[in-house]
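In what follows, a single structure is set out as structure tokens and then discussed.
Heads up, one of the protein chains got dropped from this complex, but the rest are sitting where they should.
Chain lettering (A, B, C and D) follows the sequence in which the chains are written, and residue indices restart at 1 in each chain.
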Amino acid sequence: MIASKLKEAILCLRPGLVTLKYPFQPHPPEEDFRGYPEVDADKCIGCGGCAAVCPARAIMIQDIDQNTRRIVRLLERCIFCGRCADVCPEDAITMTKQFELSSDMGREDMESECQVFMATCQRCGRCYEPATPLDRIMQPGFRHDEIKRGGQDSPYEPVKPA
Amino acid sequence: MTFAINIGLALLLGPLLAGVVRKMIRARVHSRQGPPIVQPFYDLFKLLGKEDLESGPGLVLRYAPMVAFAAILAAALLTPMGLRPPLGGYGDMIVFTYFITIAVVGVIMTGLTSASPYSMLGAGREIMMHLIVEPVLIICLVTAAIKCGSLLMWDMAASNYVNGPSISMVVAAVALFLALQAQIGKLPFDIPEAETEIMGGPFIELSGPKLALFQWAFFARQIVYASVLAAIFIPWGTGFALPWNIAAHLLKVIVIILLVGLIDVVNPRLRIDQAMTYFFGVIFVALVGMGFALIGA
Amino acid sequence: MSAQQLGESVKQRFGDKVISFSVPQPDQLYLTVTSDSIVPVAEYLYKDQGCRFIINSGTDRRQQRGKFLITHFFAQDKEKFYIAVHTEVDEDEPQIDSITPSVPAANWSERETRDMVGVVPTGHPDPRRLVLSDDWPEDLFPLRWDVEHGVKPPSVEGVAPERLAPPEGASVVPIGPYFPVLEEPAYFRVFVEGEEVVGADYRGFYSHRGVEKLGCSVLTYNQIPFIAERICGICGFVHSCSYCQAVERAAGIEVPPRAEYIRTIMLELERIESHTLWLGIAGHIIGFDTVLMQTWRMREPLMWLCERISGNRKTYGMNLVGGVRRDIKPEIYDDIRQVLTDIEREWQELYDAIPGDSTLMARLQGTGILPTEVARSLGAAGPTARGSGLAIDVRVDHPFAAYDRLEVTKCVYDGCDNLARTLVRLDETVDSIKIIRQALQDMPEGPIMAEIDEEIPAGCEGMSAVEAPRGEVFHWVLTGTENRPERWRVRAPTYANLQNVPPMLEGNALADVPICIGSYDPCFSCTERMEIVDVNSGQVRVYSQEEILNGDYRRQDD
Amino acid sequence: MVDADLLIAALVLLVAGAIITTVIARYRRLCGYVAFVTALIAAIWVTMVAWQALTVGPVQARVPLLTITELGSPLLFVVDQLSAVFLLITALIMVCTTLFSMRYILIYERYSLARYYPLLLLFFGSVISVLSVHNMLFFLHFWEFMTLTSYVLVVFHWVNPDSGPAGLRYFIATHVAMVCMLIATIIVYRQVGSLEFAAVREAIAELTVTSPATVHLILALFVVGFATKAGILPFGFWMPDAYPAAPTAASAAFVGTMCKLGVYGIVRFFTTCLPLSHFVTTWGIIIAVLGTISIFIGTITALQQTDSKRLLTFHAIGQTGYMWLAVGLGLALLRISPAVATLALLAGLFHTVNNALFKPLLFLNAGAALYRTGTRDMDKAGGLMAIMPVTAVTAIIASLAIAGIPGLNGFVSKWLIFQSTVVGGFELPVFVFLGIVAIFISAVTLASFLKFLGMLFVGRLHVSPEVERREVPLTMVIPQVTIAIFCVLFGVLPILVMRHLYTAVSAILPSGYSPAFASLFGTSPLTVNLSLSGAPAGAWGPIVILVAFAGCLALAYLIFRMGGARTREVPMWLCGEEHDFAEVRYPVHSFLLTFNRYFAKIYPSIPFAQLARPTAVLKLLDIDRWVYDPMFRALRWIMRGMSASHTGLPQFYMLWMIVGAALAVIVLFSMAGGL
Partner (left out) sequence: MFKELCQKAFPKSLWVYHTNTGACNGCDIEVIDVLTPYYDAERFGIKLVGSPRHADVLLVCGPVTRQVVPALKRLYDAVPDPKLVIAIGSCAVGGGIWFDSYNIVGGADTILPVDYYIPGCPPRPEAILHGVAMALGLVEKQVEPVHLKQLPDRPESIPVESETP
């Protein structure tokens, strides 16, 4: 028994110290990591394809007026699947390697908004050619006015901090 | 001065050594960096500043941690730590074991007062472990007492230093070492606390300063038990001149604690019935040692 | 007999009670029977034909046909096919005969169907609520089409749940919902006398998130793989894979072979991840943190590898209907092999160390005994079944993806205890490494995504099972309009395994309860994905061992 | 200057009290006052006599009360140092139990107090008498009288179905023992024709030469007799049934006095009536081994109990075992090592004294709990500290004392016993092993009392809703507090007690035999510095250590307060779900079950209870039906009649005594006549 325990201890000691120095030294993720989805507002044509495919329905569209379409992304719901980047016809969305997204503010920090000028191409669902026919059918559920911040209307009372 | 040495060793060396074990033994076997060596002190101080939640009748629950803490310190005052213990003239090994027992009573009372099923289970396990581990300590100490003809712990240490090793003392030392793991609540015998089974057992309902006192008492308990083993059963160095005998004692204690830490880290927790079967064996070993002592070996 | 033969034999035996049967693929048999003959048909399949009950499903088809569709799923492992037995019940009289008295494994799923679509199983031995939360309204059935997916009934204070009382002289030790070794909320009421467990009771479904409702009401075919993946964070790929296969079967989509190999490799990588993870957690449960640390240290390069292949450490997001999103680039092959070699070496060392470790053996051997016959009657799956001597493994019995081209070994032990279950997982890990190596070697070139030009027609159905690290994952999809399934039914392996827990706990020491529960590698989130909590009734349902076992099983030694 | 006449006065007073309480039994409260006042005055007188005996020297009555010339046996009351020690205990217990009874006995609403107070007072009278005669004949008479009175007290609560069999078992066991002692006495009497203790000594001295086997027989018969009374296993099998059956105050009285008489008898008989010879050594070892068996079995069995009084009774068996171990050790070493023998006898006596304090106190605690909650089952009541803080604190003191926690009296005597076993082990190694058992069982005692405390007193309140939520009445609190104070006092100042006990021990040993007190226990007034053969062997300085401990406590308190933590009340954490406390309360029998399983069969179920199995011999063997029941019914009938007429009951028992005496006299006469 003692022999087997000693053997175990030696086995355990063999790898040596493996602890990474993170957060004091960076430890970047692998090449194709799906981190923070960054939007290049210049490229966005406001087609809404991203909103249509987002499984978490974290991207929402709102037409403020004839010329302006507001695309709201709630990072608090984002599951970092990268489908938006896949389907974006203009490659306006890229999945960056940024993963250090912690915040002490919650929702306020987690929101990103992009107002797209739609002068030439309103109601632009036509411009967007989805990747597969399966994505072709438009769904209810990605319009800002439909979902809003859905799910926050909790029937329960929150606990008050002391 | 011996007062200061004994109390100081128990109160400061205990957490410090625990930190060393965590960093040097535990973390090393886990292949990781581990916490700072003074981490136990951070933990203790943090706990002292935390809110004290009371979930049961107050009186016993409030004072049991203090009693346990004080009992360990009192036991430390009776323990030879390289020098004649400060209270050695007023209490012998039986007094010592009973003070250790008071600490256990403190733990158990805490568990019983909390009255949660986990703490009751923990208290029951604590009692059973005590029942089965305490005899080993007593038999070993009696063996030493028979060898030296006195029950005073300093006499035992001195006499064993003078007379040198004997079969009975070696057997007793082995038995005591086998029981040490359980006495200071380390794996595979941390059954009463069993964080993953009963969530800390008797301590489940404790928070803040009460928990801190218990933790501190347990750190001190390591030193006390290791000191008994080191001073009485491994008497090498006891007769050195003043600074050196303490240094020798410290060295022995540190080695013992590190060994205990190593065993702790390569074992799973046993079940209470398995532990009891094991300790019946250890008691038998200890009794053999005492038998040797009785026939003079 | 083959699927076709079985269908004919059922038809012959029950005559016009069998409305129709079809065998669209050789491994799928669909039977439609009248509602009064469901019990004899189920008995015939379960008892005479030796089929294994998987789950049942309730579908609200009042819109289309004015009826509720109840489907019981069976597996015929020897002949490698699955059976779906459809029954339709009237919307005015939502009742169906319970098959639980003859097929004990159907206990939970029938109650779930009652909770979710409101079809009452008559004659069920334990007709209490299973899934919905304590304060969910009694007459609100979330899976009915006319119930909105986001409906949030008001909260109700002070709902006193109904619980099983402990036997005389025993007291209750609550294990959960928040218990340190249960990573997820689940509530076991363990009845103990001293340290010995004399009974147990389970209230689960704390993690019920309503996946199936979302899948059937909001998400599209290609959004569902992502939510399916999040049914379980440990074996997510299994769910998305199984879902996609089910849709592919229903729509008749041919998946390119390279995509099949990629799925296979990811499944096996996930299995290694899961088994190493489990071993660490098991070590942690019995207080052996070194095992946790070292196995997870071994596992970490694998996580990095997965991050490199898929872009995320877990929830890879690889699957879509018709194939996979990402290719495994040939330049990664060697990295995969390297990681596997490292794991294999360390795993072998671990394997050699375990039998000599008497303290570890003391905790594993002879504890948590699940006898073979109980495991069979309650439908245990995966390592739990294989540790109890049941040789079932979907990869061999019902090959999917590329498994028909690869060499897979069933790892079966008949120790029935925690040790057997541990050894099954240890063996499987080694086997998985071999499978991946072989798959990497054989991997064909070609596209990774099928070309899909047409929309998926409504009203088709597909069954698919995948061997998850914990056992058989089963998905059934009934296609619908609006680019989403009309019904998507999921069975996770833990759903079956969890029903085995109370009988297994009895007679063990309380100290062994965590490791016993842990030895099933329970994944409550999988199990509870679709169970809903009924909020209005004001009652919580619990089941006793007797109720689960239908009173016909007691431990022999008591 | 007082003399033994005061003792006689006390006895007379007790008898008078018995008569008065019989008469006024209908006035239930008044009856209690009368009994208490009687007991108090008698106790004061007894204390005066005993104190004088202890400090000055033996006290003797001026004239014998009664002389049976044919037997040469005068009834002369003599109080020597040994008797004095026991008399002092008896006095204290007498006062405390009668005071406690005043309110306690009122819970037995439907029972006439004529069957309680008179018998209690007579019982104490007989105990005092047993302790102060030096004549075998009267010793046995009073012994029997004590048995009979206590028997009626055991069956007081006769409606209780356990009560009858328990009483019967007690009756038969003690009378078999009585027969044993009687036979032994007869043998002795045939040798010398006198029953004075001194004469017995001569007789046995002769027999040691002529017929050693007879000596062994005599010793065996006496040991069996005393063991039965003391509750030493296997002879004390009646105890676990009888003690819980009696009203708790009576149980406390039994355990504080009667149970201790077994020890007194052994010490008295082996030192006063026995010449120093190898018989003493042999029988010393036997006594010690019997004691150790009792320690082990009694205490381990106690650990398995769920009934509070039954638990305490098994502990009484175990604790008496300690005394026997020490006394046996002392006797065994009498010829070998005077110092160790003195130490061991002193330890035994000290433990007896201590036990006579905390054991009755525990019974009173259990009684208070019973009074308040109406149940002895610890599963049905618990956490009483919340409503009965004083009782709970005294229970904690008593429990810790019996478990031998330093600073309380139990520790000192256990410490002395353990010291003597280790030191005695140098001479006779077997004692070291007995000592190890003793110290192990000391831990078991602790475990058991932690269970008792944990289930019944500390913890969360768990009582049926109709229980009144307040402390027991003052008359029940005072006795508990009084005894608790003694427990602490004796624990903190052991050396003062030990000086007196040393006097008692050295007085019964041959003069000049015991080493001087200072050479044994050191000269310090505060510390016991035990030294045997010159070298220091052990030390216990309660004051110094307790001051140090208090210092440590203060340090702990400072640390506790250091962070300025606030407190907040929260519900119990049960993993998130809500539970009824009754449901999750850990049942008593579950506690320590794993350990208990190892020793589940250690206390065999007594065959006595299984006699009535075969139907054919059922009637024949059903002693309950054809011996006990008619007798009991008759007894009940008589009692009822007597309590109805307010008279006669004590006399009835006087009659018993006279009949018994006459019987013995006839037997002895016939033997003297050379049968």
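Quick notes on this one:
Simple rule for what comes next: a residue touches a chain if its C-beta (ideal position, glycine included) is under 8 Å from a C-beta of that chain, and two chains touch if they have at least 3 such contacts.
Values in this document were obtained by computation on a predicted structure and should not be read as measured data.
Partners of the chain left out, restricted to shown chains and counted across the full complex, are A, B, C, D. Only one of the listed residues, B:W154, B:F203, B:Y278 or B:F292, touches the absent chain: B:F203.
The chain omitted from view is touched by exactly one of B:V105, B:A144 or B:L211, namely B:L211. From the options D:M562, D:I602, D:L635 or D:V667, the residue with contact to the chain not on display is D:M562. Across the entire complex, the residue among D:V570, D:A600, D:I638 or D:I658 in touch with the chain not shown is D:V570.
Considering the complete assembly, chain B touches the hidden chain via residues 22, 27, 30-36, 39, 41-46, 48-53, 195-196, 199-200, 203-208, 211.
Listed by residue number, the positions of chain D touching the unshown chain are 562-564, 566, 568, 570-571, 573, 576-578. Chain A residues in contact with the hidden partner, per the touch definition given at the top, are 15, 18-20, 22-23, 27, 29, 36, 39-42, 44, 55-57, 67, 74-81, 98-117, 119, 147, 150-152, 154-156, 158-162.
Criterion: only the chains that are shown with their structure count from here on.
If you compare C-D with B-C, the chain pair joined by more contacting C-beta pairs is B-C. Work out the mean CA point of chain B and of chain C, and you get 48 Å between them. Each chain gets a centre from the mean of its Cα atoms; for chain A and chain D, those two points are 80 Å apart.
Rounded to whole angstrom units, the spacing between the C-alpha centres of chain A and chain C is 29.
For chain B, residues that reach two or more other chains under the stated contact definition are 29-32, 117, 121, 265-267, 272-273. Residue numbers of chain A whose C-beta contacts span two or more other chains: 5, 8, 12, 15, 18. Every residue of chain A that touches chain B in the complex is listed here, in rising order: 5, 8-9, 12-13, 15-19. The touching residues of chain B, counted against chain D in their complex, run 45, 47-57, 59-60, 65-67, 69-71, 73-74, 77-78, 87-92, 94-95, 98-99, 101-102, 105, 108-109, 111-117, 120-121, 123-124, 127-128, 130-132, 134-135, 138-139, 142, 145-146, 149-152, 155, 204-205, 208-210, 212-213, 216, 272-273, 276, 287, 290, 294. Chain contact summary for the complex, chain B toward chain A: residues 28-33, 262-263, 265-267.
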